[in-house]
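Note that this complex is displayed minus one protein chain, with the remaining chains in position.
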Amino acid sequence: MSNLGTTVTLSQNEAAANDCLAAINSRFSGSGVVASVERHSNAKKYAFVRITTPPQHWQALAKWLRFDLGVNYCSMVTGTHFPEGPQERGWEVAYHFLRQPITDQLPNTHTVYVAEKLDGRLIPMEFEVLIPLENNDTPTVPTVQHIWGGADWNEKETWDLVGIKFEGHKNMFRVLNPHDSPEGFHPLQKQHKIRYHDHNEMYDDAQGFGRKPADEGRIK
Amino acid sequence: MAQMWITMGPQHPMTHGLWTLRVKVDGETVVDTEAELGYIHRGVEKICESRDFTQVTPYCDRLCYVSAMTWANSYIYAAEDLLEADVPERAEYIRLISAELQRLASHLMWLGAFGPDIGNLTLMTWCMRDREMFLDLLQELGGSRMHYNYPRIGGVKRDIPVGFADRMIAKVKLFERRIEEYEMMLDESTIWLVRLQGVGYANAEEMVEAGVSGPNVRAAGVNYDVRWAHPYSVYDEVDWEPAVEKPTSVKGADCYDRYRVRMEEMRQSCRMVLDAIEKIPGGKNTNYANGDEMIYQKAPTRAPEGATGFSNYECTRGASQFYVKGGGDGRGKNPYRLSIRSPMFITIPFVAKTMIGYKVADIPAIMGSFDPCIGETDR
Amino acid sequence: MDDAYDLRGLIFDLVDKTIPPLLEGTPLEESTGQLVFGLATFAVVNIVFLMLFFSQFAILWIERKAVARMNDRRGATTALRSLWVGENGVTAGEWWNMLPFGLGKPVGAVNKWLNKKFGNRDEKFATVDRVNNRSWMGYSIFPGFFQNVADGMKFLLKEHMVPQRADKLIFEVSPFLIVSSTLLILGIIPLSSGIYATNPELSILYAIAIFGIAPIGVFFAGWSSNNKYTLIGGIRSAAQLTAYEIPLLLTLLSVAVLSGTFNIIDSVHFQHSAGAWNLFLMPLGAGLFLLTMIAEVERVPFDMPEAEAELVEGWWTEYGGMRFGMLFMAEYIRTYAACFLFTHFFLGGWHLPFQGLIGSIPLVGGLYLLIPGAVVVLLKAWLVFLLVFVWARFSLARIRTDQILEFGWRILLPLAVFQLVLSAVYRLYLFDPSAMDDGTYGGTSWDALGVPFLIPAITTIIWLGIFFLMLNDEDKSGNTERMFHVYTDKPAGTYVPGQE
Partner (left out) sequence: MADTGENFAAFNSRALVEMVGGVTDEALKVTKIKQFLSVLAGRFFNWAGRKSLFTLHLGIKCCAIEMAAAATPRFDGDRFGVLFRSSPRQSDVLLVNGPVSKKFADKIVRLWEQMPEPKYCIAMGECAISGGPYFQSYNILEGVDTVIPVDVYIPGCPPRPEALIDGFGLLREKIIRIGGAPSSERESEKPLIVGDE
């Protein structure tokens, strides 16, 4: 077994998660930001930090995570629609961050991390930030486009599919749906049903020759 | 010559799929670029909300058409996180082997598509030809050439057949020789070097800032790999090393570095499967029946409202992540919300900006060296 | 030495015997001479063009087969072996078993032995079962030969489209410009000293002038299609061809200086009567000629104008139907003409290798000399096409535009000038005009110090040594960081084929 690629042990991971939790609590205690250390229940049962924050504290928390805690990688943004949800949680935005020990390289060098010797900020760690939003028609959350470059297109996609507005987001446009989609059409909202959602017309025309799409007029 | 916009795509040999790259050129020099996606947006996330957890796997197979197995595994880990399923170790080994074979096939497909970008047509047929070896192996497992629907929540669909181990060892050992043939043809060809070296610089921190991951970041000299940072399978028990590159410039990794790091990843995958097939518990030539507890443990099929599952998986193009919310369909049989994070969706806009300042002839080299896959990008 | 089979003289005699009696007493009698010349020339030109055209199908066929083999197996580096050794011992139909009386049995045995010796050592993992039977009712002579005929006829059927905003006149004219100027090249290419359409005094200059016309058509086509890809392709083509015309001209000028004539047939005669082919006297010139010709006919690695990767199909993106078919044909005619010119300038044309030595052997020598010159020329041209054009196309990558231009201006041009000076020196000081002999055995003009073939031998050895040095000069210690810098347990390029 070589010195490369030995894995981060569970104890390292646990310690790092607890450090992050302590730092967050010491910084944001009593401001509605709730943090906890959770464990994945799949393969290796690794620990990660789950933070729940109200939207008004989100930008301050993001800056602090990025520049003080060294969370340098915004991996995914997930928006969810809860039509029957409670008043304070009709929508939810979930950010997933990774802390990666990435540094720029001098020419002709490469960084070989020996996982057992990693400590402090160099230990990779997962963060999950949940932002519940009011149950209204215009869910809005402050953007972190200028803090993580990786959040840019993720937020575009979240607005395009789910319809959550990111205020302050520059150059917002539809990335996946056609540009001529009707205003306010965000397909992942729960009021939109998929075709044949009640499974009736599915088996009328097995070969599908005679079938025409429901939106035939919109193309050509 | 005056500056003009050129629209490359959606049907263009460079794009490796369906997307549009709008390039503003001044003579032969690229001045500005715009990427436009969404030509094969299928709405998988919406459809999966009306499928139960087992029915989602075929859709995850079809997310990326050259690395179906890794994407299916990625979803399976998220679902196991959600449903709290336990996986027998033999199944984990089989998943590792299948994923690494798929990684070999995917990198071969990348190299085969990368050759014509530079103008070398022979490379395409060579790589597709060697890829068939691994497709045959995966076909023995999954039964299909491309979309296997192989992993199950709590195990795998069926055990490795008898004699699979010998065939796999023979083919992988043969392929290790073939890698050296490729390097003999490419690395020692001056034209190949002058086309790739010093083209398409991108350094590590910029890429991580923009959300790029996987081999493209490892080419810039940092060995961040999910397989050792957040190990999800038995990667900590088999013998391997992350392929890391030494960029020759402060500006970061160029196309040649990315090419080299993928060739090296193929070597490491060969090494990994050769070691894993020996260490597999239960013996490499025994075939357990479907549903045997050595390869499959029954998992709960319903997830309560509010339960979430998350998986971070080293796919062939970077970190692919799934975020699953339970409690859909009123009874918890379906995911309430399934969110897919595709590495290429974030990489392609970054690559489009990377091309600025290079020649028009460098666009395919840069784009191909980042290994785009539009199926997973548009979802 | 003139070719024994003088088709031209034959036809002229025939016409000269048959026509004048018919014209006796008719008002055409006083113009008999012109009529005879016209009719004979007409016949000869038709015959020569037909020979060139039908032999051109062989070019396309050779490319398809060679490429199939290269892509099947080891690729260009060892593909020539797999031209006769099939894929896992499977060739395109075991044709030797179809010969009568088992004549082909030894061929089959040799094939089997070659497979055992050099074939793939991994039959049981072989993933390619290339369909080995492309035969028609069991006969697989020339499998796939008529595919190109089908393509050409299909183009005739296709609809003719002109883009709406294209400059219609120029768009329509430019293919004809390219094709006609390309066909004019074939007029001066002799198949042997007795089979040629016409033989102007300065045929070398004529060939180069005609080669220079087609780029204008390419640029017109690219510009008039009103498509940005074709525009870039046309401009690239113009720049590239301008950069590579000049080294080509200088190389041919050095050929002319060496052989003392601007006529193709005379230069071929000179190579024989002086005793050595130009290839051995100016290897540098031969290399320059091939490089510049590959750039002239726009094949890989110099095919920037039709770079499929970034420009969809290059400057002919907008051409479909028969226009595209004609352009496609013109490309291959130019390539074919380049092969012929290389054969005539450097490979001694229709002269057999070691004609003097082997011809002096009794019995065998006579048979050896009976081989028609046209056959020799065709075989040489096909071999040049296979070994140079096809092999380069399918083993090399494409060079970038600026690199192509830099290579042309900074490297090829000085080398061409150097070659010109060198050939002048050869002609003036090393050449012995008195020893020229146009007989079967050829002359001995390149002997020195009484040693036969001393100068060609020394020249070839020197240039081969330089080539070998340049082949192995890559400074591994200098760029270790480049070649071997991957964190791996086995560095790249350490594989020796044949070793396990």
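Some points to look at:
For clarity, chains are labelled A, B and C in written order, and residue numbers in each chain start from 1.
The working rule: contacts are C-beta pairs under 8 Å (C-beta built on N, C-alpha and C of every residue); 3 or more make two chains touch, one makes a residue touch a chain.
Nothing here was measured: the structure is a model prediction, and the numbers come from that model.
Although it is not drawn, the missing chain touches A, B, C when the whole complex is taken into account.
Considering the full assembly, C:Tyr319 is the residue among C:Tyr5, C:Tyr319, C:Tyr332 or C:Tyr426 that touches the omitted chain. Here the missing chain is touched by one residue of C:Leu157, C:Leu370, C:Leu428 or C:Leu449, and it is C:Leu157. Annotation for subunit B: contacts to the undisplayed chain at residues 10-13, 16-18, 38-44, 46-47, 50, 58-59, 62, 65-66, 109, 112, 124-125, 128-129, 131-132, 145-147, 374-375. Residue positions on subunit C in contact with the hidden chain: 68, 71-72, 87, 127-131, 134, 144, 147, 149-154, 156-161, 308, 312-313, 316-321, 324, in rising order.
Within subunit A, the residues in touch with the undisplayed chain are 177-178, 187, 192, 194-197, 202, 207-209, 211-213, 215-216, 218-220.
The rule we apply is simple: only the chains that are shown with their structure count from here on.
The chain closest to the protein's centre is B, with centres computed as averages of CA atoms. Subunit A and subunit C, compared by their mean Cα positions, are separated by 61 Å.
Each chain gets one centre point, the mean of its Cα atoms, and the points for subunit A and subunit B are 21 Å apart.
Each of the following residues of subunit B touches two or more other chains: 241, 244-246, 248. In subunit C, the residues that touch at least two other chains are 481, 485, 487.
Within the complex formed with subunit B, the residues of subunit A that make contact are 1-2, 4-8, 40-44, 46, 48, 72-76, 78, 80, 94, 96, 98, 100-113, 115, 124, 126, 128, 148-154, 157, 161, 174-178, 187-188, 192, 194, 197.
Residues 70-72, 74-77, 122, 124-125, 127-128, 228-229, 232, 235, 300-301, 303-304, 307-312, 393-403, 474, 481-483, 485-488, 490, 492-495, 497 of subunit C are the ones that touch subunit B when the two sit in their complex. By the touch rule above, subunit B contacts subunit A in their complex via residues 37-38, 41, 43, 45-47, 50, 77-78, 80-81, 84-85, 87, 92, 203-205, 208-211, 213, 217, 220-225, 227-233, 235-236, 239-242, 244-250, 252, 309-312, 319, 321, 323, 325, 336-337, 339, 341, 345-346, 349, 378-379.
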